[in-house]
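Can you read through this structure? Questions will come right after.
With one protein chain removed, the remaining protein chains of the complex are shown where they sit.
Note that the chains are named A and B in the order they appear, and that numbering of residues resets to 1 at the start of each chain.
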Amino acid sequence: MIGMDEKLSFFKNGLRLDGRRPDELRPIKIEVGVLARADGSCYMEMGDNKVMAAVYGPREVHPRHLQEATRAIVRYRYNMASFSVEERKRPGPDRRSNEVSKVSREALVPVVLTSYFPKSVVDVFVEVLQADAGTRTAGINAASVALADAGIPMKSLISSCAAGKVDGEIVLDPMKLEDNFGEADVPIAMTPNGDITLLQMDGRLTPEEFRRALELAKTGCQQIYEIQRKVLVDRYSSMDVPESCDESEGLVEEGI
Amino acid sequence: MSDVVMAEIRKDYLYHLVLKGERADGRAFDEYREIVLETGPIRKADGSALVKLGNTQVMVGVKIQPGEPFSDTPNKGVIITNAELVPLASPNFEPGPPNEVGIELARVVDRGVRESGAIDLEALCITPGEKVWIVFIDVHILDDCGNLMDASSLGAIAALMTAKVPAAQYGLGEDYPLPVKDVPVATTAVEFGDAVIFDPDTDEESVADTKLTVITTADGSVCGMQKSGPGFISQDHIYRIVDIACERAKEIREKFLEV
Partner (left out) sequence: MDRMDRNVVVPGDRLSDDPKKAGEGTYVMDGKVCSLLYGMASSYKDKVRVIPLAGKYVPSPGDTVIGTVQDIVFSNWIVNINSPYEGLLHISELPRKIEMNEMSKYLRIGSSVMIRVKDVDSTMKVELTLNDRRLGVLTRGRVAEISPTRVPRLIGKGGSMINMLKKELNCNIFVGQNGRIWVDGNDDDMDLALKTILIIEKEAHTTGLTDRIMEFLRTEKEARS
């Protein structure tokens, strides 16, 4: 925490340092199918966070002994580029990226129908190109879209977002400055139905504040879900299809 | 995750095309794919560049931080180049520290920057023997569709040319642009039967046995070379590659690096 004689106020006229209201998300940019080699891919920006997610699979598992007889295994590797953070980071995994990988995988696995592809692996890779608090949530969002792009059968997409407490106020999607000097951080991930698949918390909150933070984070996830869905749907709807035609004729009627 | 054996029918087709003077995507032997260069996409880095060379995509970030000089060069700044061939970029890349391919890529990119004198190391000295600027060049491969070398080198020099030394945050004066004194550009070709083919894509790279990278400076001198791959290379081809390399590098320099 910075010295008390020079207290930085995180609010001015009810708005945050970057002009947002307490319940507002940072601007989001999202693109699907951006990599040629990967089976599925998604590039996402949430505020100053820039992440690239790619999915390979289902594919053969190497080493073989990791495979499971009745279903696919899911692997998730979260990695930060050396230039993504303020002070250059030594390349390679560290304890933090290891933990982020684990909880992120566990955020997605509940919706992936792994029984469709026994003895195979679905590999999810997330590279953080620029970090500004919330990279794990951005990663999960991008990964979810990349999984759909790869054609992986899932019960639904997963959307992820964090809420925090800054200067006594509960805020949505804290940026780095708010996260560093804030009193709490609650990242979550959920299905569009509200089933929670990621929940972490650090800091200090009363149970009531925690409830408010969780509800706020859920509203963030719902907004993000609509953005994720739209980028997937728009990709195929943007082609010239005459309005009067019965759209179901396309891929469906003639081929089967 | 290992390389899949390429169908002979595909290999035969590529050779058949070469005999006709053609390539699968219709390019001439010495023609490059479309290049898109974006500088500064990573604002938090001191310099950065995203290079798209056909479908190959590479992100290069430059971070400049004060540190200790090497004991044998107390007055010189330090350049450290690393390349991460992350598994996201190709089904053939495995997680883990760089293997020999990644290390070779980083060292050849470094060679171009260092041997061309693009960065004046003595100008990076802050306090002789104690403090100098360390320039980290980090190559992050995003999509391997062939010719990572040229894409990475281009990204490196573009990131350096648009980099700022962040003196202010270390109380060492105002931020200023990193002084870059030359513009090395790498050009890579593979040997394909009797032909020499520039800017190989994924298939061309897997079929060819031999690859040669030539790095040239703004005045057309050669400042770095690397033959890679388990095959022979004829002297004839070497000279042909060097000649075309100078031309291509000049075009790339003029078009993308405004030199």
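Criterion: contacts are C-beta pairs under 8 Å (C-beta built on N, C-alpha and C of every residue); 3 or more make two chains touch, one makes a residue touch a chain.
All figures in this text were calculated on a predicted structure; none of them were measured in a lab.
Within the full complex, the residue among A:46, A:129 or A:148 touching the omitted chain is A:148.
Residues of chain B in touch with the missing chain: 4-11, 13. Residues 39-40, 57-60, 69, 111, 113, 116-120, 148-157, 191-192, 228-229, 232-233, 235-237, 239-242, 245-256 are the ones on chain A that touch the missing chain.
Following the convention adopted for this analysis, only the chains that are shown with their structure count from here on.
Mean C-alpha positions place chain A and chain B at a centre distance of 31 Å.
Residues 35-38, 48, 50, 52-54, 56, 59-60, 62, 77, 79, 81-88, 91-93, 123, 125-127, 129-132 of chain A touch chain B in their complex. Taken in their complex, chain B has these residues touching chain A: 1-2, 41-45, 48, 55, 57, 59, 61-63, 65, 82, 84, 86-91, 95, 97, 136, 138, 140, 142-145.
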